[in-house]
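The complex is shown incomplete by one protein chain, all other protein chains being positioned as in the whole.
The block that comes next holds chain A.
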Amino acid sequence: MDIIAQELDQLELETRGQEESANRALLASQGEPSSTFKSENVSVASPPNSSGYDMTDSLDEAPIDLRTLVYVSIPEHLNCPICQLPFINPYTTICGHTFCRTCILETFKSPLGNKCPLDRIELNYKEERQETEEKNYNDIFPAPIILSNITDDLQVRCLNASRGCKWIGPRWSIKQHLVNSCDHTRFPCEHELDGGQVCGKLTERRFLGDNCPHELFDCAKCGEKINIVSEEHHLKNECTKNFHKCNGCNLEFPEKMFESHESYCEKIHVRCPGKQYGCEWRGSREVLSQIHSSECVFVKLSGYFELQEAKMSDLVDENKMLKSQISTILDSITQGKMTNLGYSLQLEEIMDRDRSTDPGRLFDNLQDKDYIQLMMELEVLKTDLNRLRSLASEFELNKQLVTAVANENIQIKDELHNQTAALSSMRQQIQFMLLDRRRLRSKLIDAEATPSPKESSSGRFTNKL
């Protein structure tokens, strides 16, 4: 994941600028033919960079192509995923994605057909709805009004910026600005020429006055034929006699050469190149190159400063990319899905894990393969269970056998006790008999003093014992 994220960052940095510029160029080129055609009508002396907004039709219907607008800054989330520009008349799908109306309708005519370009969900849509049909038939509908309000509030530059207009304002007010107040909007000149014809040349509002701005007069400096419209351009770029004095070397040059002179005049006063790092010095370019630049600490450090600045801006860029990525990921998490459109690597869906803990939905997204595997596991478990059952019954039998043996054991023990008791009684009897015999014997010894015939029989008795 890390590697992919890094790659993404890098690529984004690299392609974004180019893609945007290309997009703009494409959009601009689509609107181009009409404006170049119009500019051909205007006098040859008009300033060359004249792309901008022209009012040729009636005031009520002045079409403004919002797609050619230049935004001061674009919050990424307000961009249509198709045209990559802030939403214009946003529409939302039932799957929750938002596009410009024209973009999504154009998509329906493309090979993708009636599907959401982000998650490919089928969308029902009919361009011309019949009155009899159900009202909620369409799966796309206007986005919440707040979204239009936010995008309409985005700051844009005037379409006449290249003609010199500095206006910046909310998008909703651009039309009003262009039609009613912008000095650089061009209108057809309505003054009548000598022959009774209407002039008709497209002219910026600031030149329109009581007289036709296309009336030629002689340039006060060089005598060349000019008019009000071309005067500014003429004095700055063409007139050879419009002199301007240089503050450094006190020599006079025509205005058109002045810029190039300023870039090489040795006497002109300039600021130290280290001024952005804090050097206050100013003086002629001569002194700068010969003395100051070898002394100034700021100049010496500027290399280091530049390196630091480059690094810093790299980091800022990187940070921005990472932030945007995090917000995209958070978005997809809150929406409950990770779309991996365009990437062949499968992203793990976080929601799936939650689902697996809910037994009711466990089988929702099972595929055939998974099903077969599960069935096999079930079979294995069943045979295991059977084997265990037979083992259990065997165990029961063994247990009975053991209790039988134990019972028998107790019986034997009892019997043994009886035997021991019998034995001890017999021993007592014998002892009693032995005592009896000793008594008899002592009697015999007493009698031995007087010998008796019984001696032999008592000797036999002893022998027997």
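Criterion: a residue touches a chain if its C-beta (ideal position, glycine included) is under 8 Å from a C-beta of that chain, and two chains touch if they have at least 3 such contacts; residues count from 1.
In this text, contacts and distances are computed from a predicted model.
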By UniProt, of "Origin recognition complex subunit 4", "UBC core domain-containing protein", "CDC20/Fizzy WD40 domain-containing protein" or "Ubiquitin-like-conjugating enzyme ATG10", the chain left out is "UBC core domain-containing protein"
Which residue of A:63, A:111 or A:195 touches the chain not shown here: A:111
With the full complex in mind, choose from A:314, A:370, A:384 or A:448 the residue touching the hidden chain. A:314
Using the touch definition up top, pick the residue from A:55, A:82 or A:268 that touches the left-out chain. A:82
In the whole complex, not just what's shown, which of A:88, A:103, A:140 or A:174 touches the removed chain? A:103
Note that chain A touches the chain not displayed via residues 6-12, 14-16, 18-19, 21-22, 25-26, 29, 81-84, 103, 106-107, 109-112, 115, 117-118, 120, 314, 318, 341-345
